[in-house]
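In this view, the complex is presented without one of its protein chains, the others remaining in place.
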Amino acid sequence: MTRRYKAQPSPLTALRMRIPARKALEPDMRKYFAICDQKIGFLPNVLAAYSFDPRKLRAFVDMYNDLMLEDSRLSKLEREMIAVVVSAANRCYYCLTAHGQAVRQMSGDPSLGELLVMNYRVARLTKRQRAMLDFAHKLTVAPAETGAADRRQLRRAGFSDRDVWDITAVAAFFNMTNRVATAVDMMPNEEYHALSR
Amino acid sequence: MTRRYKAQPSPLTALRMRIPARKALEPDMRKYFAICDQKIGFLPNVLAAYSFDPRKLRAFVDMYNDLMLEDSRLSKLEREMIAVVVSAANRCYYCLTAHGQAVRQMSGDPSLGELLVMNYRVARLTKRQRAMLDFAHKLTVAPAETGAADRRQLRRAGFSDRDVWDITAVAAFFNMTNRVATAVDMMPNEEYHALSR
Amino acid sequence: MTRRYKAQPSPLTALRMRIPARKALEPDMRKYFAICDQKIGFLPNVLAAYSFDPRKLRAFVDMYNDLMLEDSRLSKLEREMIAVVVSAANRCYYCLTAHGQAVRQMSGDPSLGELLVMNYRVARLTKRQRAMLDFAHKLTVAPAETGAADRRQLRRAGFSDRDVWDITAVAAFFNMTNRVATAVDMMPNEEYHALSR
Amino acid sequence: MTRRYKAQPSPLTALRMRIPARKALEPDMRKYFAICDQKIGFLPNVLAAYSFDPRKLRAFVDMYNDLMLEDSRLSKLEREMIAVVVSAANRCYYCLTAHGQAVRQMSGDPSLGELLVMNYRVARLTKRQRAMLDFAHKLTVAPAETGAADRRQLRRAGFSDRDVWDITAVAAFFNMTNRVATAVDMMPNEEYHALSR
Amino acid sequence: MTRRYKAQPSPLTALRMRIPARKALEPDMRKYFAICDQKIGFLPNVLAAYSFDPRKLRAFVDMYNDLMLEDSRLSKLEREMIAVVVSAANRCYYCLTAHGQAVRQMSGDPSLGELLVMNYRVARLTKRQRAMLDFAHKLTVAPAETGAADRRQLRRAGFSDRDVWDITAVAAFFNMTNRVATAVDMMPNEEYHALSR
Partner (left out) sequence: MTRRYKAQPSPLTALRMRIPARKALEPDMRKYFAICDQKIGFLPNVLAAYSFDPRKLRAFVDMYNDLMLEDSRLSKLEREMIAVVVSAANRCYYCLTAHGQAVRQMSGDPSLGELLVMNYRVARLTKRQRAMLDFAHKLTVAPAETGAADRRQLRRAGFSDRDVWDITAVAAFFNMTNRVATAVDMMPNEEYHALSR
């Protein structure tokens, strides 16, 4: 697996940042990377890119894992759907590739992943999903206009106040990572393209 | 100080989330809040708002402190200037209030804080500052169009590849927090308004 | 007071226009400037800037005073609130500084002035104020789409036909002055920043 | 002429405002209206609409006449061209009809009037005219972004600082009147359509 | 008529494409051009421009005639109204000139043609026409957001599914031709300007 990582032929990003060898990582991060290798089959480039600075890597991993993997009334698939809809609005190549694949895999429906990448409005969704994605989309493209009326729409679709926080937090997080990935021209791992088709 | 926190008359956000008493916080966070009390004179509402969940609070604090306080070739004032310019583009009331105050204080120039809140293009800036803020602004309003040409502009203004990362990371972070604050209608502490005028 | 005016260290605008000495002004305008000195404590730079041409100065003053000070069912504070919301949409530094101060002073609520500068949607407003500001904002950013439905919203909030004219006229006027101030880079008097905090 | 005015079958605007009989106007305005009758062949509806309030009528007439008829290095045709380009950006039916006719008449080129109404970029213009209209258009659609670089473009095309003021003032004025006319649904006189074809 | 075509003094477009003499056209197209001469009084420049390639000319003519002249529950005037509203949104000089004239002629109401060119929202329309033009306009400026809710609005205004197709097809067609005409700077025949005033 280390081999695959080292062999990465194209640069991770447009910035020349010295990426440490894996063995130079702190033990818990080395372990985390190994788990990625196992579970995903490769190390997502975003993690390699952030590893130039241990503190930034850890802050990113902690926030990501809390939002996407910890307890929430939003299912993991729903969180990935938000990730894709936000990334589509921002046209982030890295995040659309990685999280589009996650939606294809978790939903077992390849065309759902494509729909969310291309135009989520066209997808056949439940009322709950539609409300969730409409909120995430508006918060992305018109944050200054998102407010009480939009929260009401979420509540009408059955979401609690805590759910509103979680939808918000995931949508906001990808508004951050989309901008990091695009600004530094981060390239996704080639492996994503063929998976879960 | 705990008193001030408890006495917070208006709700922190539009969401009803149970905020724990300070003594219920984990020790390091309790200590961190106490430092805020001392240094700022009050606990920023964003920290109180995030404290409903210890993991989310810690993830937020770690990322914030790394970006805004740790080593970087960007000065702390420059990072605050980026925060304000991004928050102005997104019209985030909380962040403009809190970080506008930070710019007023750190720069010793109240009108600079106002200028960045209102229209940073009008401010008299160095070429370096202008390039930095133009990049942060474009990454905020047109992320899909930000790329190689924009990175070149930063390099022409003297920024290194690592600096490009840091400018990106700060601008991207406030694109996240602006959306969290606006989506949940987070209100800034009243104290900010009168400070550093 | 004349001293303060003469001492104005930074140029009023980016244009080199010969500004006459006060004593060269026509008597009624000299008197009007003196009243400004007394009431405001200084001469607003916009008046100094317009004084390069007596006819233009008079036309500006007449229209301004009619709209902002003459009889109307809109209170003077309400007219200032419209001024700030329009200027915020257009990001006009001069007008936000001057009229933001007016809102702080007239309302006795410094945070209201800040809210309207930053994002009026976040402010706690009466239904009447909200309708008035929504109309002014839409007329500013989407004039071609403002029409019968928007006038109906005003009427539902209790405004008469004459009120609709007055809201329109104030919002339209600041769409003019915002553009003059921004296009010539007019700088507001420094005194505004510290007032009514 | 008074007859034509009274016969106006459709309402001047969507607002019910009591318009006084001409003989009730103050003498100088009555005279001004009579001159309009003679020179134009009818009284422009905008003047009838403003006559509900003598002070507002006078303020409008004074500013209009100063900008459009008084001394300036901009020709009267150039000022009308700015009026049409601004009104096209704002899609103001009243102003496009009235000032489109003025361009057709003053230029002796009906297709020029049409071009400026439809898309000024397509017109064959001198470098001076192009620079002037590009500035007026940008100031209309993106006022917050109009600044030093745009003023430089005007200077490169041969305009003085005073000319910059005049271009700005005319463009800004129509940003006001466009919004008044659209917000109250002001209808232009039918006569304009057939003139100068 | 051939004479008028040959005499065309200004180039048809900004592209130097060899336009064949009429006698070199295939017989059916030569006949079609002769019918245009007779019916319209001149050959529309768009046909001359497309005649550089017989296959492209025929494809354009076939699609145009099917959409604008064949059976449909939309009247020919309604189709022309859609053409103008789409072309106004795209600010296409050629199509606004040619189809604005068609609306003036077919409706017998010169001001209707002008209204649709300038701002269709201001026109006094039937509920049916308003729904039709709102749909065409939205499909032009926000295609990604046009969907089920917009189709429902059409059905509520009395349109059948087939009508929805026809409205869509005409609006979509002018989104094509507007872009061809603008991209190659196609100039409309001068004759249009004076017709049907």
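Note that the chains take the letters A, B, C, D and E in the order they are written out, and that residue 1 is the start of every chain.
Heads up, the rule we're going with is that contacts are C-beta pairs under 8 Å (C-beta built on N, C-alpha and C of every residue); 3 or more make two chains touch, one makes a residue touch a chain.
Note that the structure is a prediction, hence the values are computed from the model and not measured.
Considering the intact complex, the chain excluded from display touches A, B, D, E.
Among E:S107, E:Q153 or E:T168, only E:T168 touches the chain left out of the display. Here the missing chain is touched by one residue of A:D37, A:D62 or A:E114, and it is A:E114. The missing chain lies against chain B, touching residues 144-145, 147.
Considering the complete assembly, chain D touches the hidden chain via residues 119, 121-122. Mapped onto chain E, contacts with the missing chain fall at residues 14-17, 55-56, 58-60, 62-63, 66, 70, 90-92, 135, 139-140, 143-144, 146-148, 150-151, 161-162, 164-165, 168-169, 171-173, 175-180, 182-185.
Just so we're on the same page, only the chains that are shown with their structure count from here on.
Common neighbours of chain A and chain D (chains touching each): B, C, E.
Seen as a C-alpha superposition, chain A sits on chain E after a turn of 120°, to the nearest 5. At the chain C-chain D interface, residue numbers used by both copies make up over half of all numbers present, so the two copies contact each other through mostly the same positions.
Here the repeat of B-C among A-B, A-E or D-E is D-E, since over half of its contact pairs match by residue number.
When chain centres are taken as C-alpha averages, the shortest distance to the whole-protein C-alpha average belongs to C. We define each chain's centre as the mean of its Cα atoms; on that basis chain C and chain E are separated by 45 Å. Separation between the centroids of chain D and chain E, computed from CA atoms only, is 30 Å. Centre to centre, using the average C-alpha position, chain B and chain E are separated by 52 Å.
Residues of chain A found to touch two or more other chains are 144, 147. Chains touching one another, given as pairs, are A-B, A-C, A-E, B-C, B-D, C-D, C-E, D-E.
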